[in-house]
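Heads up, this is only part of the complex; the chains shown haven't been moved.
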Amino acid sequence: MDLIATDLGVARGGVPVLEGVGFVLRPGRALVLRGPNGAGKTTLLRTVAGLQPPLSGRIEGAGERVAYAAHSDGLKAMLTVAENLRFWARVFGTSGIGAALEGFDLTGLSDRLAGTLSAGQKRRLGLARMAVTGRPVWVLDEPTVSLDAGSVTLFAEAVRRHLAAGGSALMATHIDLGLAEAAVLDVAPFRARPGVAAEDEAFL
Amino acid sequence: MIALLSRDLALAVRAGGGFGLGLAFFLIVTVLVPFGVGPETALLARIAPGVLWIGALLACLLSLDRILALDWEDGSLDLLATAPLPMEGIVTVKALAHWITTGLPLVLAAPMLGVLLSLPVEGYLWVFLSLALGTPALSVIGTFGAALTVGLKRGGLLMSLLVLPLYVPTLIFGAEVARRGAEGLAVSAPLAMLAGISCGVIAVLPFASAAVLRINLR
Amino acid sequence: MPELGKYAVAVLSSYAVSLGLILALVALTLRRARRVRADLEKVEERVKRG
Amino acid sequence: MSIWDYANPVKFIRTADHILPWVSGAALLCLVTGLVWGFFFTPDDFRQGSTVKIIYLHVPAALMAINAWLMMLVASLIWIVRRHHVSALAARAAAPIGAVMTVIALATGAIWGQPMWGTWWAWDPRLTSFLILFLFYLGYIALWEAIESDDTAADLTAILCLVGSVFAVLSRYAVNFWNQGLHQGASVMRAGAMAGDTEERVSNVFAVPLFVCIAGFVLLFVALVLLRTQTEIRARRTRALLARERVA
């Protein structure tokens, strides 16, 4: 099943940031969103993940099929790596965290408290969470922040595996992920006309 | 759901005493009361049920901001919202976890603290029972307040202002049960009301909390 | 002035308190209305010109 | 034309501009007539002495305090169901008026209580539930002030208003159960219905100016709500224009 966005408009804090965005994401494919700071990538991803309603247009094939990773990882500092991961596995009704731990080189850290990890390790744990959701569409917001070169490669491999298994991935990033096969969508051209403040429209 | 509950409980036990702090506050308020109103036993005995109820209520109130704020800050709440759990379930589990970590210890500790306030012997059972029936309602109402103010910077005091008026009926019937019980009067009418409020609140308010939380996550 | 008897203080003070509060409310409402109106006109002027 | 057309902010401002002078004039007229009549030209009560004159402030304020909350409840429901911005802002505009009315009812009641019951305050059910109503007003106003995004604030306060109303009714019942009080029953309304029982009812000498006062308070409330809603709409429009300027 494809993820299809048609003529999508999104707003943040009441101000429209993007409009007329459209794309199709097939199983097995990856799409990278690009654009300057504040362009609205995060807002678009939140909308696709269902955290906020679109201003206009429609999204198909999202909803319960999406696993979302935000800027912040939602880790609990006082739980261990394995406990954090196991929690999310149970929430999503899957089991077995071994593969995810291995895929992101976390096996050696599985008994450490998440609070004692370095920033890059935390991020790896946040990404490993995707693997235990068992969901086909990964929506990732700047997944490689604070990762070093080796971990970026690990991440690219994990995404490739996910794609090979019939999943798809939608990612926002500023850097090169080493995923040459991914399509790229620059959101800058879709910037909303300024000032049509969504909820204030009636007042203008 | 069960995963969420057991995680919240594990966190409460580990995260630097979130478990004991409500209890400690309860203890301190109870201890302060004799300092404030003076040490006469007869007077203390008369106000004991009320003081225990007010102390439990305040202790509950002060721990409310932990229900959702921590999950909000580290981004878990966003992630939970996209997980295959209904929002109503999430707030219910959160309220339940709050009750287990705060309300339940208060219920168990109240008879003990009753000793400090020279609670009459007949009172122990009723204080215990009324708190056991009433504190779940406090947790659920508190979750509603927490959901209303999640994401506000330092919304703590505002939350108190919003939640306290909502606590009034529970407090009135709860304290009435405890007081009548301590004085050996009939308690069935307020007890029924207290149970009714608890059930009603638990059945209905999670929907409001979930709606409010969805709005706040937007 | 009617004869208020021994309750003069009570009656007069309740009139004073109530009318004072009402007048304060009306005054605040009018002041804010005027200010907001002026602000809006300033902004609208600027928007029209710019 | 359907009534919902007035939920358009611009149209509302224009319509309100038309009615405001009339309503405020009528409010002023009723208030002055009623209060002057009540204060100068009614006799003292044989039991309460000159303190009956407080009734011309106390009862209308008490009525308005409750009715303002009811109006907020209705406006909140309209906002939730039909999402007309004007109704949300009208609820916001009404809250401070209701709070002031509550304070007036409480203050005049307290001042009245001193000579009548020998105490400023008693935990009478009616009095107590008014105090709780005041707390609800405070919380409602504080929540509006605390949230930056206007629509989010409207949504949250509307839900708070709904939940609060249920709890206010519950509290009223609870308080009634908890303590039986000193306060007067609803004798004015019975007087209005011309029901027999001459002992209890407020005699017409007091009732007529009282009704004039009540009408004055209602009109005052309407005028203030209209004006304040206009102000809220203008403030919101200013913010919207500024936001657009900043983005552009």
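For the reader, a short list of remarks on this structure follows.
Every chain is named by a letter (A, B, C and D) in the order it is written, and numbering of its residues begins at 1.
Keep in mind that, in the parts below, contacts are C-beta pairs under 8 Å (C-beta built on N, C-alpha and C of every residue); 3 or more make two chains touch, one makes a residue touch a chain.
Keep in mind the model is a prediction, meaning the values are calculated, not measured.
Taking the complete structure file into account, the protein chain formula is A x2, B x2, C x1, D x1.
In this section, only the chains that are shown with their structure count from here on.
Centrality annotation: B (chain centre taken as mean Cα position, compared with the mean over all protein Cα atoms). Chain centres here are Cα averages; for subunit C and subunit D they lie 16 Å apart.
Averaging Cα coordinates per chain places subunit A and subunit C 53 Å apart.
Distance between chain centres (mean CA atoms), subunit A to subunit B: 37 Å. Looking at subunit B, residues 218 sit in touch with two or more other chains.
Under the touch rule stated earlier, the contacting chain pairs are A-B, A-D, B-D, C-D. Residues 2-4, 7, 10-11, 14-16, 71, 74-85, 217-218 of subunit B are the ones touching subunit A in the complex. On the side of subunit D, the complex with subunit A involves touching residues 8-9, 85, 149-151, 233, 236-237, 239-241, 243-245, 247-248.
Residues 144, 148-149, 152, 155, 158, 161-162, 164-166, 168-169, 172-173, 176, 189-190, 193, 197, 205, 208, 211-212, 215-216, 218 of subunit B are the ones touching subunit D in the complex.
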